[in-house]
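Every protein chain except one is present and positioned as in the full complex.
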Amino acid sequence: MSLRRIFAIFRKEVIQISRDVRSLLIIFAIPLILLFIYGYGVNLDVKHVPLCVYDRDGSQQSQDLLKGFQSTEYFNIVHLARDYPDVVRHIDSGSCSVAVVIPPRFAEDLRNAGSTTVQAILDASDSNSASIGLGYAQSIVAAYSSRVQVDWAAAHGAQPPALPLDVRARTWFNEDLESMANIVPGVVALVMAVVGAFLTSLTIAREWERGTMEQLISTPVGALEIQIGKLIPYFVIGMADTALCAGASVGWFQVPFRGSWLVMFGSSALFLTVVLSLGYFISVVTKSQLAASQMALLATFLPTFLLSGFIFPIDQMPVVVQVITRVLPARYFVEILRSVFLKGTPVAMIASQLTALGIIAFVLVALATRAFHKRLE
Amino acid sequence: MNGNQNGFSVSVEQLTKRFGDFTAVDAITFSARRGEIFGFLGPNGAGKSTTIRILCGLLAPTSGRASVAGLDVATQPEEIRQRIGYMSQKFSLYNDLRVKENLEFFGGLYSVPPSEMPGRMAWAVRMAGLEGRERSLTGSLPVGWKQRLALGCAVLHRPPIVFLDEPTSGVDPVSRRQFWELIQEMAREGITVFVTTHYMDEAEYCNRLVLIDRGRIVAMGTPTELKSRSMKGELLLVECEPLGPALAALRALPGVAEAGIFGRAMHALVADSRAAAVPVRNALLAKGLDVRRVEPIRPSLEDVFVALTVARRPEGPALPQVRA
Partner (left out) sequence: MKFLQALRRIHRLLVKEFIQTLRDPHTRFTLFGPPIIQMLVFGYAATLEVNHVHFALLDHDNTQESREYIARLTGSPYFTLDKVAQRPAELRAGIDRGTTLLAVQIDSGFSQDLRGGKGAKVQVIVDSANSNTALVGLGYVNQISAKYAQDYQRDHMLRANPQMAAMLPQVNLADRPWFNENFTSRWYFVPGVIGNLMLVMVMILTAFAVVREREIGTLEQVMVTPIRRWEFILGKTLPFFLIGMFDAALISLVGTFWFGVPFRGSVAVLAVGTMIFLLSSLGVGLFISTISATQQQAMVSAFFFIMPATTLSGFGTPISSMPPFFQKLTYLDPLRYYMIILRSVYLKGVGFRVLWPELVSMAVFSVTLLSVSILRFHKSID
């Protein structure tokens, strides 16, 4: 192993990267652009749900109930319906996602019969938002119901039934339940995976296509020397990108950072090693830039986006799929990032994820080294 | 197979390379001495590049043996790489690197001692005629300069043996000649130069030649030896119009063993060229053809090659050759 040779390869790679405008763009602009688009675009917060109100009673009491819907940021009253077909039109066209229908003798029924039912029509084509919206509606109605009961009891001189249960919920790590806090760390993983693998996937294949590889392997430089020399620049770039994205997450997106920066960068270094080696391996094996980049993008983007747990929770997936996610480095990295950003838990808690990442990194580096032959066939 | 083989730099014995069903190199045997300009001549697809790649350790032989600088190509390819310089067919320099950056890169790969680097780089720049252009991007250089730069990069570490694979393809004639002067200078310094080419005229520059066709050696020797030994007769140059009927008429003549088109004229193979000149002229005139010239000429390597390969082809004479 000659440091001189590694340095020669390293320097050449750096010169080439710095002269390739398109690569530079990908390195700096794309991560940030992706971070922004995914950070803002992928948002599971259900707020400002467009609400249509059909008040068939129009009494003081129905107004009171509706105030509950008005005063919350979870709903946004966009339409007061005149009749039932009006409601249907608004739900059908999608301009309203929920419609609250108050029956015609609402106040009267409350006074006399004691109970009445309000309807919530939900556009469940977006099933997730609908079920969460339903939850909000239920708590608003339940709160109103309690108030009615207390008033009634007071009016009849009875002791108002106290709330039997007082459920105090403490949300840990993400107090505002902002989906951004949980998604942005995942986006950092996604961006690193995609950009990292993509960049290295071109490096070997490009030399084959241009013919310079043949010249290169006729010299004394060894396969491992080439690998190290070529990957170091991308490693440095990758760490810089990670720092950039992490900084943007905290500085712009206001995602809390409760863990240790050391753990953050250590695990990023591990993850980068994984994705860079993956891209390198693909490049060695396919020898064609087009195929290599396609494979790299496919192998990183889809699994990271869909199966790493960054949006779709892994523990809700079918068991078979959960097992598959065990070989995905992104899954472990997302867990580590969430721990570092949101949980601030001690390193011991993420020891298993770090180990898993370490094993995968080792396997990929070894694969990439063994796959490269200094031969033409 | 360690140790120098009787002063031979390159030694090849029954070397064979097969790619699936296709035999690219078929049991060839030859050796090159130190300080020789050894040429490997043949048409495209003959097996020249394959052979040179095996010698550089880039391909593994299917069977047979080869040694370079006393080292076995099959078992010691890495050691060989330390001792040779190689210029690949596409003289692959990095187009997005500057001239001096390319030199620095290859200097680093060959571990040229840092104290020697400035001297070697200056030499390479001078040799390539690139003084003042060290900071130019390699991609912007004309082909002739790139070619010399590639040669410079290949010999920065002063290897005793240099392998050049079609180093002059796509280069203008003036640059080609200059390049061969460089090679001759290197040979004078004791460097063994192993060259492949399909330009027959360049073969004259070589000390010794191997003619290869379809993976087999067709002839081996110095250019003079080849020209005098290989022809089974002597050559007549015939300039006659129209070419088509003239060729047919020429071939039909008794005493003409073979005839082919060379440029705008034809070469005819006869037993005694001086004796045959006048009868051939008369025969052609008698057919009503417009005869401009009929005179004996000395065979060129191209003639040698055509004669040797045509004779071997089962399908008969190849289509008329046009000289490069």
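We call the chains A and B, going by the order they appear; numbering starts again at 1 in every chain.
Everything that follows uses one rule, which is that contacts are C-beta pairs under 8 Å (C-beta built on N, C-alpha and C of every residue); 3 or more make two chains touch, one makes a residue touch a chain.
Quick caveat, the model's predicted, so the values are computed rather than measured.
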item: Partners of the unshown chain among those that are drawn; value: A
item: Per the touch definition above, residue among A:Ile17, A:Ile132 or A:Leu367 touching the missing chain; value: A:Ile132
item: Sole residue of A:Ile17, A:Leu34, A:Ile77 or A:Leu367 that reaches the chain not shown, by the stated touch rule; value: A:Leu34
item: Given A:Leu3, A:Val321 or A:Ile359, the one touching the chain that is not displayed; value: A:Val321
item: Residue ranges of chain A at the interface with the undisplayed chain; value: 22, 26, 30, 33-34, 37-38, 40-50, 65, 89, 91-94, 97, 110-111, 114-132, 134-135, 137-139, 141-142, 144-145, 148-149, 152-153, 156, 158-159, 161-175, 177-179, 181-182, 198, 202, 289-291, 293-294, 297-298, 301-302, 306-307, 309, 311-313, 315-318, 321, 335, 338-339, 342-343, 345, 349
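Here is the rule we go by: only the chains that are shown with their structure count from here on.
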item: Rounded Å distance, chain A centre to chain B centre (Cα mean); value: 62
item: Contact set on chain A toward chain B in their complex; value: 2, 4-5, 7-9, 11-12, 15-16, 19-20, 210-222, 374-377
item: Contacting residues of chain B [partner chain A, same complex]; value: 19, 53, 56-60, 77-78, 81-82, 84, 86-97, 101, 104-111
